[in-house]
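Left out: one protein chain. Kept in place: all the others.
Up next, chain A:
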Amino acid sequence: MSIDIDDAVRQTDFDALSSRLSCYLKGYTPQDNLILDLIPLIIYYQLISCQSEFKRFALSRKLKSLFFNIFPSNLLDINKILNFNNNEILSKINKFTPLKSPMINRGTYLRTTSITKNILNFCNKNKNLNKIQIISLGSGNDTRPFYILPKFENLSYFELDFQFTTKLKKLAILSSSKLSNTLNLNSLSLSNLPHTFENILSFNPSLNSSNYHLIPCDLRKLNSILNNDQFKYIDPFVPTLIISECCICYLSKDDSNNLISFWRNHLNNAEFLIYEPIGGDSSNIPNNSNSNYGEVMIKNLICRGIEMPTLITYGTINLQIERFNKLINIKNENNKFFDCKIWCKDMKWVYDNQIDINDIDRISRLEMLDEMEELNLINSHYCMIIASWKLL
């Protein structure tokens, strides 16, 4: 992968962040309220880490519009950002604020809610244990740690991503007492934080609190994880949930499978929770236009500089199950015996079967959705995988 492609993949994190902001503003995800504190700080640090003033100006316009122009205009003044009045921002949202389409909002809600639900299941079933861990691969600017960590005292949360991403997130967290307090950290005074391009360049991208860790690494280079000082904080013997929310789908087939095997070999009691698109199967549906969905998606993504190398390779539920059976379901290894389980469903199934009917009722009232068929079509091209193993 070239730097350009890495960058395009990194931008998908902003795309997801923008979708989650839209969901929050529409009322789909009220628990995500700290997103309003995180985003302007991320924009600020992203802007000042831009070297050329002209680029910075252009980028600032793009970022503002990516986040629906809802933030007050001067995003280069951190003192102003820290004093933003969220209620005032919210009061300016009206029906003409061009948020994401209802279809994207509902899909984002589904993804966010169903993954969070599985995380909470994992934490709740292990809440009597001394220690449990979450490892989030390519976590980007996920806001879940802010509302999940405070709920579970025995939980350690690890977020792994490119160093530029972890650096900006660390800076945003340390700038805001609201954000840092949820992670058992103290915020730093602004004078102790970098505010120039050069200072940010040399700023340490790692962050560790008693239960929260930002680990800069390249998930394609397993040595960058193994040789990382922070790797020692990960305990291979406690129950661990490894999340990939649209992360490993950007890796090549070999890189993603090596990464899965890497965790399979290092942890004794863990489960993968994976959300990613599936391109569908063109081979055994004769003469059916259904088959074009994956190819159209590949073309559309190439247009944005993004590749999803395994979209077709693991394009169906069965192919994903087969994949994880091969990688995870190794019952007997080095004379150790494991209990392994593989589960995979498409997101239409998840929507129909796992989302609380009262909550569907609640979100149905938020905005009219004129796109059931399209939503069903798209949801049937995303899947949720749970693959667990446990040393017996």
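Just so we're on the same page, contacts are C-beta pairs under 8 Å (C-beta built on N, C-alpha and C of every residue); 3 or more make two chains touch, one makes a residue touch a chain; residues count from 1.
The working rule: contacts and distances are computed from a predicted model.
J.: Determine which name in "Coatomer subunit epsilon", "FAD-binding FR-type domain-containing protein", "Serine/threonine-protein phosphatase" or "Trafficking protein particle complex subunit" the UniProt entry assigns to the undisplayed chain of the complex.
T.: Of the names offered in "Coatomer subunit epsilon", "FAD-binding FR-type domain-containing protein", "Serine/threonine-protein phosphatase" or "Trafficking protein particle complex subunit", the one UniProt assigns to the missing chain is "Serine/threonine-protein phosphatase".
J.: Touching the left-out chain: which of A:40, A:107 or A:205?
T.: If we include the chain that is not displayed, A:107 is the one touching it.
J.: Out of A:304, A:341 or A:362, which residue would touch the omitted chain in the full complex?
T.: A:304
J.: With the full complex in mind, choose from A:19, A:126 or A:176 the residue touching the hidden chain.
T.: If we include the chain that is not displayed, A:19 is the one touching it.
J.: Considering the whole complex, which of A:199, A:227 or A:292 touches the chain not shown?
T.: Selected residue, touching the omitted chain: A:292.
J.: Could you pull out which residues of chain A are in touch with the chain that's been left out?
T.: 4, 7-8, 10-12, 14-16, 19, 54-55, 58-59, 62-63, 65-66, 95-96, 98, 100-102, 104, 107-108, 111, 246, 277, 288-297, 299-306, 364-365, 367-370, 372-374, 377-378, 382
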